[in-house]
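Here you go, one structure.
One protein chain is absent from this view; the other protein chains keep their places.
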Amino acid sequence: MTAQPMEEIVLTFKGTRGSTIPLEADPITPDVLQLKFRPEIERLPLYHGNEQVLLGDFFTVKGERSNQIRVQGDLSLVKNIGAGMQAGRIVVEGNIGMHVGARMSGGEIEIHGNADDWAGAEMTGGLLWIKGNAGNRAGSAYRGSKYGMRGGVILIEGSGGHEVGGYMRRGLIVVRGDVEDHTGARMVAGSIFVLGRLGARTGGGMKRGSIVCFHTPDMLPTFRLTSTYTPLFIPIFLRSLQARGFSVSEVQRARHFTRYCGDMAELGKGEILVCQG
Amino acid sequence: MAQAIRIKGGRIYDPLNGLDGVVKDLCVEDGKIVEECQETAEVIDAENLVVFPGGVDVHTHIASPAVNAARALRPEDHRLLCCPRKPGMRSGVGHTIPSTFTTGYLYSRLGYTTVIEAATPPIGTRHTHEELNDVPMVDKGCLLLMGNNEFILQYLKLGELDKIKRYVAWLLNSLKGFGIKLVNPGGVEQWKYGKDVEGLDEKVNHFDVTPRQILQALTWVNEELGLPHSIHIHANRLGVPGNYEVTLETMRALEGKRVHMAHVQFNSYGGDDYLNMTSKAKEMTDYINQHRNVTVDVGQVIFGDATTITADGPWQYRLHKLTGNKWYNYDVEVETGAGVVPYTYREKNNVNALQWAIGLETFLLIKDPWRVFLSTDHPNGGPFLYYPWVIKLLMDAEFRTQMLKRVHKHVLTRTLLPKLSREYSLYEMAIITRAGPARALGLRNKGHLGPGADADIAIYADNTDKEEMFDRAVYVLKDGKIVVRDGEVVQSVPGRTIFTDVPADDDIMNELREQFENYYTVEIGNFPIPLEELPFHQAVPTNRSA
Partner (left out) sequence: MTAVKELTVVKDVTCPFCGVTCDDLEVHVDNGKIVVVKNACVLGKDTFLHHHEGLATPRIDGKPASIDECIEVAADILVKAKYPLIYGLDSTELHAHRKAIELAEILGANIDHTSSVCHAPSLQAVQTVGLPSCTVGEVKNRADLVIFWGCNPAEAHPRHPTRYSVTAKGMFTPMGKKDRKVIHVDVRRTPTSRMADTFIQIKPHSDYEVFSTLTALVNGHDLDVPEVGGVPLGEWRDLVELMKGAKFGILYWGMGLTMTRGKYHNIVSLVRLIQEMNRFTKFLGAPLRGHGNVVGMAQVLTWQTGYPFAVNMSRGYPRFNPGEFSVADLLGRGEIDAAFIIAADAVGNFPAKAAEHLKSIPLIAVDPKESETTKVAKVVIPVAQAAVAAPGVAYRMDHIPLPMKKVVDSPYPSDRELLDRLIARVLEKRKDGQSGRKRVAGRPRG
């Protein structure tokens, strides 16, 4: 038994042996693994359909007792990794299944691949960085919840799906690629930046908060053009993103913005800023 | 089946039989409490334990079309408490609106064995019974909503009190109801066109009758039919500052008659808006103390999440506008309305803190514990799961002092709570959670441990922390079967649906046929619920037949 904590825990996915049933891997968070020895980690319960299995059945485990986790392989069918995490760091080398980083309150998750639906849903803190595409409802709410994301940062280098940042109350989401419909649906506060193109009904039902667009979206009739101005914070913010390694080509273009306010069907105190170059 | 149990050496609190912590054995046979124990009886060692009759909840909302609508409305609430399947037991979800099986298990763990669903619309009562069929562990009954029934309003307008009596009897008989419930009499009818009533003497749209007339007529009917429970009233203007006047007026209008005022905390507010709202618990309890015809349940507020579910449609709309929370409304043809709005009570919120304090004042200022009952108006003031917390507040003045330091400061200046040092005894606690409600409901076999009573028994481990003590029973017996052991349900039993055995009157059904066809949308032949639809049931006789 080693007394020293190791640098990193590496979990290598063995695959589902042809099964298309998703694997629910809730214990894969730094909070659970950081105090555990390797044999304990291998014995952690995961759920494969209605069957309880062991983490060791599906992953080879290297390292122990660390809050730094590296997960390798095509994890498209693996759900709940990093869900509810409070601290530490997870690096995913490959695609990842649903609910990654959902309800997380701290720490960092970095995904070198695509994430499925509900990435960072209802998160309250921490950083979720998706190098590939995100599925639907990134940073949004689960059914019935009053609020989606309530804090933290989601960076998506690829595209986002439907309802990015729905019901958002606080925090920041940046999408470098395109997004689908209902971005910022019914949001009450917080900021969403979309550098690519947007689907329909951007900001539908928003009460407060900001959505910053670099392509002109189809504006809902319930938004009203109020002004054109030059917000200083946007280029500063984009440069700070660049400094962190999130490359943005729009920095030079981000000078003049038209400001729409809405949604008049609700409180109407939200804003959509559209870059005019 | 003939299971015999001797509960040995427990301290017995049985107020209906005057036992205040007397140590003696209790004998159970065939689901009943008996004088003598069989020699072969299984022994439960209750030495150092406290033995209570099973809990009786006089006012809760666990099964009805509106309760189920609330469940469907709130997936976010269910995610907070999941209850897995166990052998012989079903899975479910908990928190503010538990699923049916879980409702039964959670009540049972607390030591409750009888609960009354306080509001079902007649046309939805088949639904209510089907839900109650899936609530195990407890006996249960439901109160039929009648305070805004248009047939009753019409008869009242024509002065035909006797027809109201026959119609009410037909409703209770054909729907297997336990009693009569009034919710915001006249006001819910007004809500059908988006309005409410302000006071007892305001005319109700189209019907030319007043809330006062409705209250008096149905109270008269209740007594004429000799129903075991008194009339059960959710007064007008619930939740609105200044409403204590209409509540007092309601009680005065029914002076001398048996009357149960539901969740009276929500109707004891002074002031004229939420900023200057004050407690009128003193005025209310003064009246209650002087009038022995009145019983109340409190509707204590619990800090945290709640789901408000009530037939009081206009109030729910107001609450939606106040909170911006999602709002469900459901008006029911001929009969009533309903609304659902999620709500969170906060310690530092002026109104919520006052509501919390007014509930406690009501408990502490009513001198006769036989006329005040524990309720949170589940889940309106908060989930029944928190009854143990309320018990601690009532039994532990020091704990109240600690809480007073946490809640909004208005409680210190606008209520009497800081001055009240009364602490409930175990005996009094047995009254307000068992003996009192059973007596008010007219359930002779419930709420006590004398021979002949149903062997519904809750046994607790004494503990200076009363919240811990009452959080989980050590044993619960339902009809003489051990269903809870060490705070866990060990056996699921179905429980019975109890209803009042009101004599049928087929003539009124024929008289009603035409109006029924004109104003309802179902065939009158499909309206009554045959007894076969209630696989486990028990009829309670009226005072007339007894």
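Note that the chains are named A and B in the order they appear, and that numbering of residues resets to 1 at the start of each chain.
Keep this in mind: a contact is a pair of C-beta atoms (placed from the backbone, for glycine too) under 8 Å apart; a residue touches a chain by one contact, two chains touch by 3 or more.
On a predicted model such as this, the values are computed, not experimentally measured, just so you know.
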Omitted chain's touching partners, listed by label: A, B
Residue touching the undisplayed chain, where the options are B:28, B:58 or B:73: B:73
Candidates B:155, B:303, B:317 or B:460 - the one touching the absent chain: B:317
Option touching the unshown chain, where A:10, A:185 or A:198 are the choices: A:185
Touch list for chain A against the chain that is not drawn: 19-22, 24, 47-53, 98, 117-118, 136-137, 142-144, 181-182, 185-186, 200-201, 204-205, 220-222, 224-225, 263-266, 268
Where the missing chain touches chain B, by residue: 63, 65, 68-69, 71-75, 78, 82-87, 90-93, 97-101, 123-124, 126-127, 130-131, 134, 150, 192-194, 206, 317, 320, 326-334, 340-341, 518-523, 525-526
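One rule holds for everything that comes next: only the chains that are shown with their structure count from here on.
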Distance between the centres, which are taken as Cα means, of chain B and chain A, whole angstrom: 45
Touching residues (chain side chain B, partner chain A) in the complex: 73-77, 79, 325-326
Interface residues, chain A side, partner chain B - complex: 142-146
